[in-house]
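The complex appears here without one of its protein chains, the remainder shown in place.
Here the chain labels run A, B and C in written order, and each chain numbers its own residues starting at 1.
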Amino acid sequence: MTILRLSHVELRVPDLELATAYYSEVIGMIETGRDSARVFFKCWDEHQHHSVVLTMEPTHGLNHFGFKVTEADDLDHYQERLEAAGVAVRRYAADEWAPGHGTSIRFALPSGHEMELVYGMQQVGNLLPQTNPPPRPMGLVGIAPPRVDHLFLTAEEVDTNTRFLVEHLDFRLTEQIVGDDGFQIASWLEVSHRSHDIAFITGPNQGFHHFAFWVDGWNDLRNAADACVYHGVNIEMNPTRHGVTRGQCLYFFDPVGNRNEMFTGGYWVDPGSEPITWTEAEMGRAMFYYDGVVNQQFLTVHS
Amino acid sequence: MTILRLSHVELRVPDLELATAYYSEVIGMIETGRDSARVFFKCWDEHQHHSVVLTMEPTHGLNHFGFKVTEADDLDHYQERLEAAGVAVRRYAADEWAPGHGTSIRFALPSGHEMELVYGMQQVGNLLPQTNPPPRPMGLVGIAPPRVDHLFLTAEEVDTNTRFLVEHLDFRLTEQIVGDDGFQIASWLEVSHRSHDIAFITGPNQGFHHFAFWVDGWNDLRNAADACVYHGVNIEMNPTRHGVTRGQCLYFFDPVGNRNEMFTGGYWVDPGSEPITWTEAEMGRAMFYYDGVVNQQFLTVHS
Amino acid sequence: MTILRLSHVELRVPDLELATAYYSEVIGMIETGRDSARVFFKCWDEHQHHSVVLTMEPTHGLNHFGFKVTEADDLDHYQERLEAAGVAVRRYAADEWAPGHGTSIRFALPSGHEMELVYGMQQVGNLLPQTNPPPRPMGLVGIAPPRVDHLFLTAEEVDTNTRFLVEHLDFRLTEQIVGDDGFQIASWLEVSHRSHDIAFITGPNQGFHHFAFWVDGWNDLRNAADACVYHGVNIEMNPTRHGVTRGQCLYFFDPVGNRNEMFTGGYWVDPGSEPITWTEAEMGRAMFYYDGVVNQQFLTVHS
Partner (left out) sequence: MTILRLSHVELRVPDLELATAYYSEVIGMIETGRDSARVFFKCWDEHQHHSVVLTMEPTHGLNHFGFKVTEADDLDHYQERLEAAGVAVRRYAADEWAPGHGTSIRFALPSGHEMELVYGMQQVGNLLPQTNPPPRPMGLVGIAPPRVDHLFLTAEEVDTNTRFLVEHLDFRLTEQIVGDDGFQIASWLEVSHRSHDIAFITGPNQGFHHFAFWVDGWNDLRNAADACVYHGVNIEMNPTRHGVTRGQCLYFFDPVGNRNEMFTGGYWVDPGSEPITWTEAEMGRAMFYYDGVVNQQFLTVHS
């Protein structure tokens, strides 16, 4: 009965063609489907039908995000637990929300974010053969990260969201920033034994800070930054290290205003591990370990 | 009900002091305990009491290895399944086998290897504080890998062992080398969603090929190789890539003859993924992607 | 008749013990000498007696810098040319300015910076044997760059300084930032066939912007940044790329206010190559390729 990992994000984009060009050519994702108002993408090493869905809407931001469960009946299990806790759950049949999408349940976090658990998304294969594969395809374009990694959201009450994910969905808290008054300013949670799969920072409910792609190392962050400049993409934060997660990162925006991260590093974490706590005084270090401060834009620009 | 990851290996060493010096100063592990015939070590980023145990015996090789389970009653669950399948299981109370060791069950694989599942090993903390930690401790010595990674064993019947781990212990096959006659020459299996946690290659039953430490990147393999030469350690295979797992690696021997690997890379794998198959003709490429051949020593030297 | 490379910088430091601790333990240089008001340092892979000299004075900044010439009579050659151009030259005998220092000539640039050409500094060996050496010493502390690399100064008239170095000292212009009005805002010059050995940017005469150490790669910049934070050193600019030189860099300050850079990358340049020009509109990109802007501190803080 376990949730595996981040499955996908559905982003709002006011200019579908522009955003499609960006996720294809700058990020280097593979387009796998399209309908009147939506385009579906996957990263080269992902086997499932989509991990980023662009939906044409007047604003940018996040419509919903999905986590993948291990077994079909994990959906029943979590639906039961959520409904027992008074959470409204909507179920989608396979292909109901979109062609290629699996069976799923949807519900709202206390912060109002729409979350999904999904099983059985159509498998389309990565770009490598199943027999004697090379380590990666040749001819990838743009940054070409192998997969999506995690999600960072804003919430008025971080601790309420954190508790919700821990109690009802078996996420585990790995790190947190705690104010001098004991207030949980930010939290990082995992289901995959990696340093985080989702995180929250204090801000407006339903707020979207960024989602991240995985890259394989520090060198890939430099190459990604080179690719951003080449394509005229605005880099918000050049390659640096987080204090939280020890990970290394690069931040920039898609052309309609959604923040992207390229992330690598982190650590393995066993269930039952004691969470790491960052104090308010070290919040800058927690976020950006080298600068030691967080610029105002990073804390306030979200959607 | 899940097995998490490789927990520890117990190695036989005919010269305990020599091997202790090596695992302390060349590998850079932390000694956490010692009794008359054994020395216990952990890597700097591991929280548990030990991940390598050296036991004084006339020969080198592997006495047993352990995987960590998530919950205490996972031990009951797997004991039941194993016994239902006719497998003899011995249970150890906490601290019974060794101080700091958790509760565990032991049993033999079809190949005769002694395997353990363990829960509740003493937590001793990694070398970092739980509040505002730096990304790594300063002053580490030797190669200083953060943790152990996986295990590679020889078995007369790889497929029998593979089936055993899949059916009774919920491991998942990720890659295999299959002979032209359909014979499974080697297999790689995971429980951690990474490319492998244990692997088997055709050879003598109870044979030990190597165990691996995790390092964070390709640069660490070069630094590890430099450290090996500095300390007079015999490098068997300089930094290269595996075809299987896409991982990158370095092989060398401890001073009593146990093969060590430093490993990095690999990929995330979902349960239910179709395994990758390497053909016999591409076996060299599967093992060492750049050479395309496996030298005879690598295939024949084990313990 | 050629100048080889940057030899040394003499820095003013108001707190000699504090600065000595920093250059020893954070930068990881080797102390090679000391007199009442000065401490002499070299990097581990440098053979000459000193490349950084700290001199106790009430302010921080640069007292003078030296370039190494190839042959003893290069000093005569350049003295003659400088004096023929009306430049006052002072000559020092070996060991006159400091024990271990070579024979040298000193003169002022048009910007008032005191420059030296030096030959025959005492050779003290790097930290490796001359027979069967390992690739680097073990047990280095701090960042441990192998050598100094270049120097960046401010001048009211960059073009006058540039012309002086080209005409009298055979430096070659590799890159420049040119204002829309044709004014040379900044210039980069080399004698070593690498992308730059010295550079100037418009600012006060005699101004010292920074000097740089060489590190071997992008990974070393991350490790250097980690070491800075560990030692409480203020990072001004986390790892990024310059547009000019294509190099990668990290900026931070010594404890008395002198800016240090760790630099890697760049390219080989033949004499006679056409210089690269950056326009005023792309000045941000020229300096910091990922940000595309130069923060005010970087342009205004110098000594």
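Remarks
We adopt the following convention: a contact is a pair of C-beta atoms (placed from the backbone, for glycine too) under 8 Å apart; a residue touches a chain by one contact, two chains touch by 3 or more.
Since the model is a prediction, treat every value here as computed from it, not as a measurement.
Touching the missing chain, out of A:N219, A:S273 or A:N295, is residue A:N219.
Of the candidate positions C:F171, C:F208, C:W278 or C:F298, contact with the hidden chain is made by C:W278. Looking at chain A, the residues touching the absent chain are 134-136, 138, 217, 219, 226, 229-230. Residues of chain B that touch the chain left out of view are 218-219, 222, 225-226, 228-229, 234-235, 238-241, 248, 285, 288-292. Counting the whole complex, the residues of chain C in touch with the unshown chain are 2, 4-5, 45, 47, 68, 70, 130-133, 135-136, 146-147, 192-193, 214, 216-218, 241, 243, 246, 265, 267-268, 270-271, 273-279, 282, 285-286, 289.
Quick note on the criterion: only the chains that are shown with their structure count from here on.
Note on chain A versus chain C: their Cα superposition corresponds to a rotation of 180 degrees, in steps of 5. Centroid to centroid, with C-alpha atoms defining each point, chain A and chain B lie 31 Å apart. Annotation: 43 Å between the Cα-based centres of chain A and chain C.
Shown for chain A are the residues in touch with two or more other chains, namely 218, 241, 285, 289.
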